[in-house]
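Worksheet for the structure shown next.
Every protein chain except one is present and positioned as in the full complex.
Letters A, B and C name the chains as they come in the text, with residue numbers starting at 1 for each one.
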Amino acid sequence: MAKPVETEEKSESFDLDRIRKLLQLMEKFDVSEINLQNDDESWKIRRGPRVASAQPALSHGFAVPPMAAQAAPAVSPAAVAPVASAVPAGVTINAPTVGTFYSAASPEDAPFVAVGTIVKADTVICMIEAMKVFNQILAEKSGRIVEILVANGDAVGFGQPLFRIEPG
Amino acid sequence: MAKPVETEEKSESFDLDRIRKLLQLMEKFDVSEINLQNDDESWKIRRGPRVASAQPALSHGFAVPPMAAQAAPAVSPAAVAPVASAVPAGVTINAPTVGTFYSAASPEDAPFVAVGTIVKADTVICMIEAMKVFNQILAEKSGRIVEILVANGDAVGFGQPLFRIEPG
Amino acid sequence: MFQRILVANRGEIALRIIRACRELGIETVAVYSEADRGAHYLELADEAWCIGPAPASESYLLINRIISAAEIGNVQAVHPGYGFLAENAHFAEVCRSCNIEFIGPPVLAMQQLGDKVSARAIAMKAGVPCVPGSDGLVSDVNEAVKVADRIGYPVLIKATAGGGGKGMRVAGNEISLRAGLQAASAEAEKAFKNAGVYIEKYVERPRHVEVQILADNHGNVVHLFERDCSMQRRHQKLIEESPAPKLPEELRQRICECAVNLVRESGYTNAGTCEFIVDKDYNFYFIEVNARIQVEHPVTELVTGIDLIKQQILVAAGEKLPFTQADIRHTGCAIELRVNAEDPENNFRGSPGTITKLRLPGGPGVRFDSHVYEGYTISPYYDSMIGKLIVHKPTRDEAIQCMRRCLREFVIEGIATTLPLAKRMFSHANFVDFSIDTTFVERTF
Partner (left out) sequence: MFQRILVANRGEIALRIIRACRELGIETVAVYSEADRGAHYLELADEAWCIGPAPASESYLLINRIISAAEIGNVQAVHPGYGFLAENAHFAEVCRSCNIEFIGPPVLAMQQLGDKVSARAIAMKAGVPCVPGSDGLVSDVNEAVKVADRIGYPVLIKATAGGGGKGMRVAGNEISLRAGLQAASAEAEKAFKNAGVYIEKYVERPRHVEVQILADNHGNVVHLFERDCSMQRRHQKLIEESPAPKLPEELRQRICECAVNLVRESGYTNAGTCEFIVDKDYNFYFIEVNARIQVEHPVTELVTGIDLIKQQILVAAGEKLPFTQADIRHTGCAIELRVNAEDPENNFRGSPGTITKLRLPGGPGVRFDSHVYEGYTISPYYDSMIGKLIVHKPTRDEAIQCMRRCLREFVIEGIATTLPLAKRMFSHANFVDFSIDTTFVERTF
């Protein structure tokens, strides 16, 4: 009935390369805090001014310490949650559903948009596949794409920022 | 093996007289908050400005929300703990041991001291009985008694203020 | 065995499932709405995906969102917990059509037992006593009146798709039957999109006794004894316990056997609960099957030592039950108290908000299943349950003493809770000597 107990004796010390990559990711996505842990190891990284530990009472849900995750991909998309302090500066276009992000209609096609593309509310900017259905995602606002925040094939959660735009 | 379960259905409403006495005690000893509770009843009283609920980290022990007690005497002496915010203003002479406070050497004798008495460090100011031994308690400091904070026969805890004096 | 399971729920039951999976060496994928973002239990999953905004209808109840998360999370199975999609046969069907196992019963059994009229037919076929009533749905008022004349007033009008007291009416005479029938049918149509109603003899002041069942896919069905859940308010259980007090041993056995027979007859597998009412003369009647794990499952776990969530997962993975009926022992008395963020002083109005101070009871025989902690904010979007305090002691008297001791220790500040009501209930003479029925709480507190 019980799974046999496995021993976990990883002997590697901290992989500084992975830490550096993580720090770069954090900087890129403006993540202020990350906690990673598994049975043997625990990483806790905080950037910028210290956040008070008490959570203020909001009317809807939480002021969030970004989520931890241990599975690959090393940082769960939840870590870049669309919450005030963790949001990339500027206006973002966020995922309207959970699924897999595709930047182009097919591997052969060019991406729908690139940095610099001017979009209108009805411009198709990407597809999100969910339950074998490819949903065309519209920009819903107009402006110029200044940053693409996810990569082709990434899994994305509801509300996750996909693009940063300069409104206009 | 188990004690039979007893039902508790007290129907008395709050005894305002007891509440008034408790408020007087709180005022007298400058107690800012008291929580009393038993299975049926719970009293929570707070005086003055609201205290933040987080306890500051002190090097020795706690910043104290005064103790609760339910048994008679209604307010445990612990509620008048000698802690910064709860101490009566001025200098106090505190109990050097736990025991029963006696203001006089015997029921026939006059009290050792009264309000207005001038005491010196070696003046006997009361007795505290512990383990059938009557310990003469010395003032340990000089001044004038301005208030007697406990009554003859009261149980007192270690460190509990007994007298307020005006040093001199 | 599954390597990875998606937990299609939130709060304490999500945490409970994550804990069971972790002990079995199974990875978990959590899903959460924006209102639950940042909750500590999500950090205990191996992966967590936001699936939508706070309202359950836009997140936890959206089948396609959950399946999408299951796909990107690469899971082999989904555990639905209780509530939300747990008894949604369509959800089970979609999961399985996507090659994701739904940890629960077969779709057919869910459909048949989810419909009260067909559940009643199965029960009768299995020889399980049912409350006298109409033979299936009543098609019109005249038929209803005929049935009521046969079984005698008062009668209960019930929606076949019903639950939680919705679409239910008591009728004491023909006039109120005629009026109630239309009202109940309209309410059922609105709540369940199914206007079908049927009629039963109204059993006055019954006790609620339910039997926990486990069945695997290899034909093994066992019961894990009964729970009494008569302490309820507006059809919401407040206190559950096992064994059911003052239930004659012979009756207890018969009820448990009936539950096994009914489950066998229906082809049901996985964990489930057969609910019965017991009247003052110790007649018992089948009411319904809850085709899922229940809030009060820890009561049974404590008295039997069997981890029901783990068994659900193992059964869904195709394993045989590791015990027979004879192996299952009942030890001591367990009592569960649901602690809700509701204000008993204000008609049990929900009281969402932040827990500013929390002091939990503990010690021997005490279990508190909860996802909350000091600083946690109770969201207004979901049900008000904060956690479940369960005690397990050799005797009922000791369990009650322990619960009263726990209630004295328990401090929750920042929100109103049902703890003050709990103190009154556990001190009430009628509860202590178990002179109660399902109307007791509403009549008394």
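In the analysis below, a residue touches a chain if its C-beta (ideal position, glycine included) is under 8 Å from a C-beta of that chain, and two chains touch if they have at least 3 such contacts.
Predicted model, so just to flag it, every value in this text is computed and none were measured.
Peer 1: Just one of C:Ser370, C:Ser384, C:Thr418 or C:Thr438 touches the chain that is missing; which is it?
Peer 2: Of these options, the touching residue for the absent chain is C:Ser370.
Peer 1: Out of C:Gly25, C:Pro129, C:Pro245 or C:Pro380, which touches the unshown chain?
Peer 2: Of these options, the touching residue for the absent chain is C:Gly25.
Peer 1: Touching residues of subunit B against the unshown chain: what are they?
Peer 2: Subunit B touches the chain not shown through residues 1-3, 6, 35, 54-55, 57-58, 60-65, 67-71, 76-78, 81, 83, 97-100, 130-131, 155, 157-160.
Peer 1: Residue-wise, where is subunit C in contact with the chain that is not depicted?
Peer 2: On the side of subunit C, residues 15-16, 19-20, 22-25, 40, 44, 298, 301-302, 305, 307, 331-332, 358-360, 362-370, 373-375, 394, 398, 401-402, 405, 408-409, 411 touch the unshown chain.
By our rule, only the chains that are shown with their structure count from here on.
Peer 1: Report the inter-chain centroid distance for subunit A and subunit B in whole angstrom, where each centroid is the mean of the CA atoms.
Peer 2: Averaging C-alpha atoms per chain gives centres 59 Å apart.
Peer 1: Where the CA atoms of subunit B average out and where those of subunit C average out, how many Å apart are those spots?
Peer 2: About 51 Å, centre to centre.
Peer 1: Quick one: subunit A and subunit C, Cα centre-to-centre, how many Å?
Peer 2: Between these chains, centre-to-centre, one finds 37 Å.
Peer 1: Note the residues in subunit A that touch 2 or more other chains, in rising order.
Peer 2: Answer for subunit A, listing residues that touch two or more other chains: 54.
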